[in-house]
Structure formats: structure tokens, C-alpha cells
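Reviewing the structure listed below.
Complex shown without one protein chain; remaining protein chains in place.
By letter and in written order, the chains are A and B; residue numbering begins at 1 in each of them.
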Amino acid sequence: MWKFIVKRLVSMIPVLLGVTLVIYLIMSMAPGDPAKVILGEQATPEQIAALRDELHLNDPVLVQYARYIGGLLTGTMGKSYNSGLECGIEIMARFPNTVRLASVSVVLSVVLALPLGVIAAVKQNTIFDGASMVFALIGISMPVFWLGMLLILFFSLRLGWFPSSGSEGLKSLVLPAVTLGFQHMASIARVTRSSMLEVIRADYIRTARAKGVSENKVITKHALKNALIPTVTVIGLQIGGMLGGSVMTESVFAWPGIGRLMVQSINKRDIPMVLGCVIMFSVSFSIINLIVDVLYGFIDPRIKSQYK
Amino acid sequence: MSEKKYAVEIEDLVVEFKTDDGIVKALNGVDLKIEEGKTLGLVGETGAGKTTTGLSILRLVPSPPGKIVSGTIKLNGESIFEKPEEEMRKLRGKAVSMIFQDPMTSLNPVMTVEEQIAEVIELHEDINHSGAIQKAKEMLELVGIPGERGTEYPHQFSGGMKQRVVIAIALACSPSLLIADEPTTALDVTIQAQVLEMMKDLRNRLNTSMLMITHDLGIVAEICDTVSVIYGGRVIEHGSLDDVFNNTRHPYTEGLFRSLPNLDDRTSKLKPIKGLMPDPINLPEGCTFYPRCDYAMEICKTVKPSKVYRNDEHYVECHLYDENSVKEGGKIGK
Partner (left out) sequence: MSENKKTNINELSTKYKKRSQTADIFRRLCRNKTAVIGGIVVIILLLMAIFADVLHDYEGEVIKQDVTQRLQSPSAEHWFGTDEMGRDLFARVCYGAKYSLLIGFCAAVVSIAIGLVLGALAGFYGGWIDMIIMRIMDVLLAIPGTLLAIAIMASLGASIGNLVIALSVSGIPGFARIVRSSVLTIKDSEYVEAARAIGATDRIIIFRHVLPNGMAPLIVQATLRIGSVILSAAGLSFLGLGVPAPHPEWGAILSNARSYIRDYSYIALFPGLAIMTTILCLNLLGDGLRDALDPKLK
């Protein structure tokens, strides 16, 4: 198992290099002169030329990229065009907020979705099944930011139960976490239901019943673990969407995470900061995917034996 | 006759499945009896209702879409349809157990083999977990698998070994009735013989009654005491091994024998039964076999044949025979 993790970590290196290259190239296509952005409209051509030299902006893009990677390896993401401070400091200060929001959302959505999906499958074609699947369908069809706006409207502006923005205390976490988690809860519930439906028709479930295992145990002991295999895949696939969703959610609730930092930096044309945020998201994404793969091995012995 | 004790008695069992295309009539009045300690071979083509019969005895016909419409099933003299689910559950795996057709899919892929065997032991016997695991290992040894392999998962086993595990699960609590649904179909011929030999041996040792579901007449000859031939959801001929094999009466049974290769005369041609199984949604009104029968008469199209007994055990459902002619035989071509 450890060998597998190390192997995966090593194979992440070229992928992340590719990721940074792609993003660096994309960001370098941005029109406008960064030196002008930093110095403002009143700067003289000499000042701009001097700054361009200082920032090595006249070098070919790939050389600039190599220098950027060199910086990353020594722990610097470059200076923000806006504040002039090291980007990494700002990003690392905001990052825990994003992690907190995302992890609460994941836990919330998984904890609610699994029982919902399982019960819907077991009670297939009943009112409960119908109602929860309509609920789930609405969930996956709702834009994250719109749900956030509606929640603010009802629970914050009308009822005044929760704050509409900020990150002070648990209360302010509720609405953003529900917003971010809702869509994922809906899709996890749907997958759980359909994989559960498939599993409970499987031959080995019939074997379990023929052994005299009670219906409750058939579901919780035999069916659920097998049904979790596709569910975990979907949770893994969803993480990417969730990180994207966190950008919207953080914007709607003014949550001080790196998603909001990124949007603010885009508006200020602060390229190094945007670059840093996207890279941070991508690295997290890769690590989460690795965790999901390891989790997989714990659920499915067939996969675990491939991990050797 | 009345003093005979039966492990299972099925009378007039009707089972239907609701599908999008209509109601599938899987069983249309199946009668079946197995004497204690004896083995009955239930023979027929795919789709004739063999597996449904087996599942009905466990009351595990998937519902919906399946539904037991009418009939009775008695296990050791007690009707199972009146029993509450909880009581039925206690019978499964203990009084009756079933070996399923496909060993590749019949084991839970995420549980170790010994856990799967131990589960049934723990459910039905007063034993703690480690004791059950110990007994599971013994069961593995019994079916010829080293006990220490019990901690492995099904995907680490070959098909033949999986089938042995399935058998070990079925036999773990020494059931009085064992339903074996094509236990060797998925296996290689050489392993088939081994598995069959093992089952025979275990049956003799534990004095288990057995329902052997198969389409392989060779297996029937090898292991069974009595034979029921099922077609279109009905037993159309039943008798002792000798009755059915040497005094064959029903044209369908005869057809089954004729479609076997003859090892003594390798130049003889196989004579497959023409046509296909009738569509179970639109079964023929009269005898279900008449569209494929070489001896079909006008009456076969409209009237269902009733049982004609040749002796106490042997009966046939066919219009070719009456009380007298059934004893003479020779109606169907040899």
C-alpha cells in the first residue's frame, strides 16, 4: 500500500509540471503589459522598461516558466502585482478557509446522501424513492451561486438565522457549506441509489439471503460495501466540480478562501496571484484524487491487490 | 406409500413474473416430491422453470416482479407459505440451502471466503465468531481447499474453487435439503467430475436430501434416484431413474435423449429437438410441447394432457397414452 502511494506521488510530478506549464502558458496569453498594471497609467516608458527588465518579462515564455518553477521549488510564487507581497503568503493564509469549507461540505453531503440513496433503492418505486429522487434531480440542476443567493435571501435576509457573509464562527459556515454541498449530495444520492439497485439484484445478495441473513443485514453488510465502490468513484470525480463550485460559493458569501482571492485577483489583473491560486487548486485536486484511490483499496479487495 | 417421509413436497405451484412485455408464466402447476435422503434430478432446458422452482422452496423468488400465485410447498411436512418471514429466514441455510448456478458471481467480492462461510454458521448455530471461523476453515478443508486460504477474497480463487466455496457455504450447517442449481455447468469437465464426486460423498455422509437441477442427463444418471422432466413450467414426466431412462414415455424426454451424442455409435447423427421453447408470455393453450412434437394430434392443441401413471412413481403428461397403453410403451419411435 505504501509503495503504491509513493508510486502515485512520484507519478504526480510530471502531471503537475504539465499542469503548471499549461496554466502558465494560458496566463501568459493575457493581453496588456504587467509592468503597466503594476506601475499604473502615469508611469514613464523608462520606468516600465526598467521594471520589465527586473521581472524578466523580455525573456521567452519558456524561460520565464522555468524560472517560475525554480521559484516554486524554493518556496516562492512570485510577488503580487497588486500588493507587491509574496503571493504564497496570502494564498497560504486563505487556503485553510477553503479547506474548512470544502471538507465540511464533503462530510455533510456524504453523510446525508448515503442513507438517502440506500433507502431510496431499498424502497424502490415508493413515494419516498420518488420524492428523494425529485429532490436529488433538482439538486443537481441548481446552479451553485443561485442556491447561495436563495439561501441568503431566506435564511439571512428574511429570517436572519445565519449571516450572509464572513467567516466568523460556526454559524457563518452553515449557508456556504450547504450551498457547496447540495449539488454533490444530490449526485452522490443518485449514484448510491442506482448502484445499490444493481447490487441488490446481484447473485451474491441472493446467496446471502439463502444463508438466512436478515434483510437489514443483507443491505448494511453485503450490499452497501459493494454499492460504495461506484459511489466513491463519483465522489472522486465530483471533487473537481466541488473545487470549481467553491469559487462561486466563496464569491457569493464573501468567504475569505482562495477561490474568492482568485476572482479578486483576476479583476485586478494580478497574474501571479491567479496563477498561484489555480496551481494550489490543482495540487489539492491531485492529492484528493490520490486519497480517493487509496480509499478505493480499502473498500474493494480486488483493487487493493493491484496496489502491490 | 403414506409412511414415506418427504423432505419437500410441492403441489400445483404457479409462479408468474410481471414484465414490460406481459406476464411471464414461469411455473404452471409444478408437482414435485423428494423422499428423505434421496436425490431428485430436475431436468429441462434453459427457461423451463428449474431455478424458479428451487428459489420457490427458499421463498426467494424475487418479488417484484415475481409472484407465487398458488400452490403449496411443504418442507418436512410443514407448509412454508404460512410461515412468517423471520421463521423462514431461520430455515434458509439451515434446513434448506442452495448451491447457485454461477460461482463467479455468487460470492460477495468484498468479503473474505471464510467470513462468508462463517456467516451462515454464526447465524444458525450457537457459536462465537472465532469458533465459526474455525468451523469455516474446516468446511474449506472438507471441500478440498486448504483452510489457510480462507482469508483470501473470491477474486483470488479459480472458478472451480469458487464453486467449492459455494458448496461449503451450502453445506456448512448440514441442511436436510440441498438444492443444487446446475452446480457444475460453469466448470471445466475435469473439475465437474471432481465436484460431483465430492457432492455425492458429502450427501452420503450427511444423509442430505437433494434437488439436483440440471440439463445434463449424464449427471442425472450419475447421482439421482428419481427424475422429473420439466417443460414450459410443468413436470411432464416423472419417475425413478430406471423408469425415465429405460421406459421413456414423453416425446420431449425422448427428444432429450436423442440429442445426446452416442458414444457407442459415433456415426449416428444427433437429432436435436426442432424449434424453440415456447414464449412463456404466450404459452400454447393445450400441451405446451405440441408445436415441437413429432406426434402432435388435434387434441394436443386445445386440451392440456393430465397425468397418466405407469406405476406408483412414474407418470407422464401426454395425450399419446391412457391407463393401459402407458404400460405397454413403444408408442414413440426408437
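For the reader, a short list of remarks on this structure follows.
By definition in this document, a residue touches a chain if its C-beta (ideal position, glycine included) is under 8 Å from a C-beta of that chain, and two chains touch if they have at least 3 such contacts.
Owing to the predicted nature of the structure, the values given are computational and were not obtained by experimental measurement.
Interface note for the absent chain: among A:L62, A:V107, A:L157 or A:I291, the touching residue is A:L157.
Check A:V19, A:I38 or A:V174 against the missing chain and you find that the one touching it is A:V19. Of the candidate positions A:I91, A:V213, A:V232 or A:V247, contact with the hidden chain is made by A:V247. When the full complex is taken into account, the listed residue touching the unshown chain is A:V144, out of A:V144, A:L173 or A:V218.
In the full complex, chain A makes contact with the omitted chain through residues 14-16, 18-19, 21-23, 26-31, 137-138, 140-146, 149-150, 152-153, 157, 198, 239-241, 243-245, 247-248, 251-252, 262-263, 266-267, 274, 278, 281-282, 285-286.
FYI, only the chains that are shown with their structure count from here on.
Our note on geometry: chain A versus chain B, Cα centroid distance of 54 Å, whole angstroms. Against chain B, in their complex, chain A makes its touches with residues 201-204, 206-214, 222, 225-226, 299-302, 305.
Here chain B touches chain A in the complex through residues 58, 60, 62, 89-94, 97-98, 100, 102, 105-111, 119-120, 123-124, 153, 155-156, 166, 169, going by the rule given at the top.
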